Structures are given as C-alpha cells and as structure tokens.
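All protein chains of the complex are present and in place, except for one that has been dropped.
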Amino acid sequence: MSVTNPSETVAQATPDAPAVVPASDRRPRRGLLRGILGNRKAAFGAAVLLLFGVVALAAPLLAPGNPSLITAIASQPPSLEHLLGTTAKGQDVLALTMHGARTSLLVGFVVGAAATLVGLLVGVASAYFGRVIDDLLSLVTNVFLLIPGLPLLVILAAFLPPGIGTVVVVLIITGWAGSARVLRSQALSIRSKDFVAAAVVTGEHPLRIMFREILPNMASIVMSTFLACVIFGIGAQAGLEFLGLGDASVVSWGTNLYWASNDGALFTGAWWAFAPSGLCIALVAFALAMVNYAVDEVTNPRLRTTKKGRTRA
Amino acid sequence: MSTTPILEVTNLRVEYHGDNRQVVAVNDVSFSIGEGEIFGLAGESGCGKSTVANAIMRLLKDPAEVTHGQIRFKGRDLLALRGEELRRFRWKEIAMIFQSAMNSLNPVMTIGSQMVDIFTTHEGLSVKQARSRSAELLRLVSIDPVRLDSYPHQLSGGMRQRAVIAMALALEPSLLIMDEPTTALDVVVQQEIMAQISDLQRQLGFSVLFITHDMSLMVELSHRMAVMHSGRLVEMADAELMFASPLHPYTLSLMNAFPPLTGPRIRLTGLSDSVRAADGSSGSCSFHVSCPPDRANCSGNIPDLREVEPGRFVAEHPRPSIEGTAA
Amino acid sequence: MRFIVRRLAFYLLAFWVSITLNFLLPRFMPGDPVTRMFAQAANKMQPHQIEQLRQLFGLDERPIWQQYLSYVHNIFTGQMGVSISRFPTPVAEVIGSQIGWTLLLGGTALVIAVVIGNLLGILAAWRRGGVLDSVFPPILVFVGSFPYFWLAMAALYLFGVVLGWFPIRHAFDAGMTPELSWTFIASIATHLFLPALTIVLVSIGGWMLGMRNTMIATTAEDYILMAEAKGLTNNRIMFRYAARNAMLPSVTAFGMSFGFIVGGALLTEVVFAYPGVGYQLLAAVQGLDYPLMQGIFLTITAAVLVANFLVDIVYVRLDPRVRVS
Partner (left out) sequence: MTTNTGQRRPRTAPIDDVSVRVRGLTKDFPLGGLFSRRSMRAVDNVDFDIPRGTIVALVGESGSGKSTVARALARLERPTAGSIVVGGRDVLKTEKSAASRRYRGTVQMVFQDPFGSLNPAHRVEHFLERPLRIHGKARTRQEVRRQSAELMRTVGLTEDMLDSYPHELSGGQRQRVSIARALAVDPEIILADEPTSMLDVSVRIGILNLMARLRDERGISMLFITHDLASARYVADTTLVMFAGALVEGGESLELMQNPSHPYTRLLLSAVPDPARTVRYDPVQRARLRQAVLAPTACPWQGADCSATLPVRHTVGPDHWVRCHLYSPQVSSATNPLLTDSDPDLESNLDAAPVPTRKAAR
C-alpha cells in the first residue's frame, strides 16, 4: 500500500484500553527482546530485512558503476547476462533494483525514525504538560490525521524544490500525526499510573520522571510505531515518485516504477521492468509488518493464533 | 431446607495448559448443594473458586479443561452435555450472576432487549410477551419497568446488578451461582442487594452457590460453607459453626481479615505476619502461604478433607501458632 | 448532540487549516514553481485569467490579510481559478466532471473491502486457530504490503494485457455515450472491476486483522461469558453481542481510513487511466498545473471530512454511550 496510515496497524493491534489485558498477561518488559527473538514471524522478518540491508550496503560492489547508465540493448528479458533483463532504455534492471534499495531503505528508515521521534515528542509533551497543551497538541494531531495524505503530499512536494530531502521532509510532515496519536494515548495512560504519582511524591525531578519512569514503559509501542512509520515511509515515497514528484534522476524503487510505467513497460510486455522493484517494496513492508506483529504478540499474548482449536462449548 | 442434593460435584479437577506446563486450578474438589440451600464457597483471588463456578456452568475456555471428576445436577451428568443440549440447559436450570454488573451487560443493548433475549431463545415467546415478562421481573427486583429501554450505562451500579439478578431469575432456575456479586459495589448497596437476594431465595426457594472472599458476608447469607485454598477445599461445615470455631488456620486468617465492629480491639494476625515471616523455606509449607509465584501444582500437598464431626470437614489439624489472641 | 456539534466544529477547523495551508504554500515557498508555471502558461491566457491566478497565488501587491480574505471567499464560492493543463476550463469544472468516477471507484472498493474484511475478521476470531485464522492473515498481510499502484500494474498486465479478460483503460468503452442502459452499465462494471479489485486486495487485510483483534478482545469480556451462560445461540452471541461491540472501533477506523483509501484510489486511477481526479492529478503534476493540484487537494479534503462526519453520525446511532453527553 503506497500511502498507508502509519497508526492503523499499531492502533488496531494494541487497543487503546489497556484494561482488557488481564493481570496474568502482564509481562516483564525485559522479556520483550528475548520474546521477539524467539518468535518465528520476527525471525523471518529480521532475516529478510537483514538481506535487504546487506544488498543495499553492498550494491556498489555487487553492481559497480552508475546503474542509470545505458549499458545494453533495450527491453531484454532476463538472461544470464542480465539476470533481471534490461529497461526500455537499456539499463540493467538488477543493478537498478539493488541501487534502488539504498535510497528506498534510507528514506524509509529516516522517515520512520523522524516521524516516530516527532510523534514521541508530541505524545510525551502532551502527557507531561497536560490539559491545555495536550488539548492543543491533540487537536493539531487530529487535524493532520484527517487531511488526506496523498493529496497533501502532492501539493507539498509540488511546491518544494524536488529532491530526496524534499521527499523526506514531506513524508515526515504527513506521517508524524499517526504515531503521535498512538504514542500520546500510551504516554497519557502511563502518566496516570500510580507509580508516576509515587515518583512525584518521592520528590523526583519531572524530567527524570519522564525519561526514567515513563519512557522505559513505552519501548514496545515506540518500536511498533517506528516499524509502521518505516512501512509508511517506503510506500509513500514510492507513491510520490511514481507520480513524478520525486527526483526522477535518483535511482530508487519508486523512480524505477515511474520509468517503467513511463516507458510503457506494461504494454510492451516487459514485466521484468516493473516486477522486481514492486516485489522488493512488498517484501520489505511484509518483513517489517511481521516484526511488528511479533512485537504485538509478545506484549499481548492473547492475540496469538493457538494451534490446537479446542471445541468451544 | 431439604437435604436432597441438587448439585453434586465429585473429585473435580481442572487444569490449565500453559505453553509447556500444566497448572492445576482445581484439585480433587467435592461438595454438594441441597435443594433450597445456600452454599458458600470462600477463598481468595486465584484459589480456583471461580473456576469451579465456570466448570459447573460449562464456561471453561480453551487452556482450561476438566480433567477428572463429575458434576451431576439433579442426577444428570453435566460434563456430558453437548451443543444444543447444553445451550438449552444453561440458564433454564442454572443461572449465574457475574462479578461485575457493569461488564456483564452488553453496553450497546438495552436492558430490555437483553432480557427479552432469554425468553425468545428459551421459551420461544414473541418479543411482546417477552417484554411484559421482563417488566414483571424488573418489578420483582424493585426497578421501574421504564428501565427496560435504558442502556446499562444509564443505570447505577446497584441497579445494574439488580437487573442482572432479574435476568438470572427469568427462567426460574433451580440453582443460582453468584460469583462475587457485590465486590464492585459500595457497602450500602451491597447490603441492599444481599437482602434482596435473601428475600427472593426465601420466596422462590432456589439453591444458591455463593462465591466470595468476604467471610462475614458469606456467614450472614449461607447455610453451609466451604473454604478453598490453592485449588483445594480446606474446610467445610455449617456456616454458623465454622464462624464460631474455625478449625483450619487458613479459615481463621480469612476471618481475621474482617475485624469485628463491636467489642474490645483485639490484635489479629494475617498470613504473612506469622508463617511467611517465621519460615522462609518452602519445605514445611502447611497450606501454601509461600506458594511459588507460578502456582505450579502446589496444591498437591494439601491433604484431603476429613470428617471430624458429622457434617464437619477439615483438611488437616489446625496449627496452634496462628490464632487470634487478645491484645 | 453535543458530540455531533463538537465534531462538526472540529471538521470545520480541519478544513480551515487545509485552506490556510493552500493559501500559504505558494506564498511562502520558494517562488520559482509558480513563476515557471506563469512563464509557460501566460501566452495562452486572457489578462483577467492571469489576474485571477496572480491573486490565487499571491503575486499581487495587496496586504496579506486582504489576499487571505479574498482567497477564502473565492474558495467558498467555488472559484479556484482555471486549470492550466486543461486550459481554459475552470478548476471547479474539471474536478466536478471527474470526482464522480473517483467516488464510484473509491466507494465501491471501500464498501467491499470493509464488509468482506470485517466478516472475515469476525469469523477468524470466533474460530481461533481455524483455517481462516491461520491461513488468511499472513496472505492478506503480504498482499497488503504491495503498493496500490504496483498491484494495479500487475493486475493490468496479467488480466488486461496478457489474458485480455478486462479492458485496460478508462471507465467505459471508447465511443460509448453515457446513458442509462444495461450495456453502458455493464461496460462501467467491467472497467471498474480490476481497479476496484486491487484496492480491495490491498486494504482488506487491515480490516480483517483489525476486526479479528478487537473481536478477540471483545470475546474476553464478561458480557460475552454471560451471554453464553444465558444459553443464547452461537450466532446471536457472535453478532449481537461480540461483533456489535467490536464493530465500534472499526467504524472509527472506517472514517480515519477514507483519506488513505482515496490516496490509493488516486494512484490506481493513474495506472488504469481511470478518468477520476487521481488521473487528473498526474496530468496536473506533469503540466505544472498548480491551481488544479490545489483544487483537487481541497476537494478531496472536503469529501473526506464530510465522509467522516457521516461516520460520526452513524457512530452515535451505534454506541448509546456517546448519545447522552
């Protein structure tokens, strides 16, 4: 999904009401990492991500030279020489795909990290300052959540000078609100816990309460928000570039698809020109989603799919 | 009250299947309830008393399973009921009042339609007939029938619980299971609800399985009672008798939790004051105060109930170290 | 009622923010895109049209507050300037002629995805560990990981180009005149099938999993246990008690997801050359048609806000608890 709601997956998987989690489901936080590592979904997701990470880092070694250069006969189907064929211009599709991973993953993770950070700041500020500030911040958040993402992306990107920087900035502007909503509600619910009041009564400094008492309890939700934001970043970047709003000279999965579509790959039957980049986006997003579900399952064991289906009385 | 047992639970064992271990929630529990009798089952959270109730009602969900024992109701084997047969049996013969009235009512349906449900499903009444029956029931628990069209959130906590009681009595069941029916309520409301249940029981003559952690409340209402700990019964006797002279130390510690409202102030002791502080090791565990946190099959050490006097059962001899002493 | 009024005020605020954003962007962003647009379009425009555009984009010398007032006035009277890529058609007219197709495509896909997705979610949660619960989620999540437009490309290539089962572009057969006849409706349906299918496929997983998870949380509630103790039939418990409550978060998500579905629909339109605003948006981007881009943005925002408001009204009907306050 090119423009997806970064909050959607998180919000649905972890309902706002923590009250539905019975006491027996309270798990120690420190078990989170071990739990995730032992989860099959997470292992699969991590392996795929690792693979893509390695390919992205090693792209200049695996496919030396500028991938946009025309090096071969145009529109060749996959062959031994060009494993994934060539584009209508005569570029090697495999090289384009591997180099594309660099930009796409970079933008995705930068956007994910930045949008999560903004969301975290907003959420934590809401919880910290309370009432008036919280009301204002959540109003702004909700307005941004409501304005449809893609058209907003388009007018923002259209007015800003084209380039990767613009894409990143625009995606952060449109993507932070979802994470802010989720993180705010989590921060607020922790803020209202008695252990925070206890820390106040002990005489702790407010900043220390924020960072030592509240934040450690948000680890899992910050993680799933981050993963959802990365999915959003990669998908939305591809969507923008597909519309021609990115920098068409930069090689990324989105621009690959843009060129494939522009060159009429669909109608000339050159499926190899558009298949790889789309599959890569899907695989990365799927891997991230798997890790995300694993985080949810570890923190909320009730969501697990139980294998033995006992008969319901 | 007649002594003909209406419900007989024999050697009931319920286990929870964890990821890689079994937890015994109810271990070899036997008791019976006579016709028109109010039988109290006391114990703390996690002792298995609600599991017993859910087992009788056949409401146990996936990881929990009855692995041994029998539940007979009017001679019928409840554990053998299946599908449609079970569905028809529920509420008609045994009804249940859950702990929190707020949570046991569907928030998006009116009280009326949740009552009408019962009649249309079990007796095939038309909605109109069912509504007039429901109105009667509400009057029985002194709620104005205009409340049929109210949603649960529009009623006070006490009124909600009374509405649940009305629902429970809809099909005139022979046994009413009450699982901590008043814990979420304030004491004044609690008293009113209990008085109402007591009146209705006298009027209609149904039997009651009353589950609570509040010994004083239980003694006031019940005819006979049992105390449960770590999935086992530790004492069972006539309610007045048990209140007057508890035999098992655990029974005593439960009673001590509710200091008296009259008489001189006496110093009472609770569990952790005596046993835990005195004995950190788990070897000489008398009744599982130092139960492992995972509660893994720690109930194995509690001995079976032994009849020490006619109608009076206790799991072991009392330990003199834990008794209320005047300060 | 208070709830509805508050929501309405909130939507008006959101719309005001969108208008203001639209107003500020060309005025405070580096000026060259607009200048470029004028350089490209000036020779074919009438002086009064140029003047109107200059006003819209802040190139006149009036004080900013005057510009703002007249801008807001223009928006509410539907004067969003002339389109440059479809010169000399006014923007409002361009959008008006195409929004219908977008609504048809987005609406059809959304309704199908929501209904089927939620039903699957209900059933999966009710039969935990069954086929539906173990096989569908991973597949749907995987399909949902594809960009809308890529799945559209793949579907177009496979079913349109290679197999030739479905038409590959536009909303109805070329040469047909829009009329109320079966052949025309059939033509619309065949053209709608592939684009709608891709949107449904991508979005259905989210609905199913969301519903499954809230259903699982709901089935742990006491009122489900009580309904079961009451001896109600399984179907009644599943729908009247469990799903009826689990639906509430889904309805909220329904409103929230409009914006995203519309975004997906826009991109899908581009691939299928479906004559909705999304396809027009591509043309606007390529033709540096800023008035049209902004017009589309505002129109879609307004549509999403109205849709959300309708969802709120439905929500009030569904949840008695918000009615009282």
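Note that the chains take the letters A, B and C in the order they are written out, and that residue 1 is the start of every chain.
Heads up, the rule we're going with is that a contact is a pair of C-beta atoms (placed from the backbone, for glycine too) under 8 Å apart; a residue touches a chain by one contact, two chains touch by 3 or more.
Everything numeric here is computed off the predicted structure, so don't read it as measured data.
Considering the entire complex, the omitted chain makes contact with A, B. Interface note for the absent chain: among B:8, B:44 or B:238, the touching residue is B:44. Within the set B:79, B:102, B:204 or B:257, the residue that contacts the chain not displayed is B:257.
For subunit B, the residues touching the chain absent from view are 44-46, 186-188, 190-192, 194-195, 213-217, 219-220, 240, 243, 250, 253-254, 256-263, 265, 267-273, 276-277, 280, 293.
Within the entire complex, the positions of subunit A that touch the omitted partner chain are 23, 26-30, 131-132, 135, 193-195, 197-204, 213, 216-217.
Criterion: only the chains that are shown with their structure count from here on.
Here the spacing of subunit A and subunit B, counted between their Cα centres, is 49 Å.
Subunit C has its Cα centroid 53 Å from the Cα centroid of subunit B. In subunit A, the residues that touch at least two other chains are 306, 313. Annotation for subunit B: residues touching 2 or more other chains are 59, 62. On the side of subunit C, the complex with subunit B involves touching residues 128, 221-223, 225-233, 236, 240-241, 244-245, 248, 318-321, 324.
On the side of subunit A, the complex with subunit C involves touching residues 1-5, 7-9, 11-13, 15, 20, 22, 139, 142-143, 145-152, 154-156, 158-161, 231, 235, 238-239, 242-245, 257, 261, 266-267, 269, 271, 274-275, 277-278, 281-286, 289-290, 293, 302-303, 305-309, 312-313.
By the touch criterion given at the top, residues 57, 59, 62, 87-92, 95-96, 98-100, 103-110, 117-118, 121-122, 151, 153-154, 164, 167 of subunit B touch subunit C in their complex.
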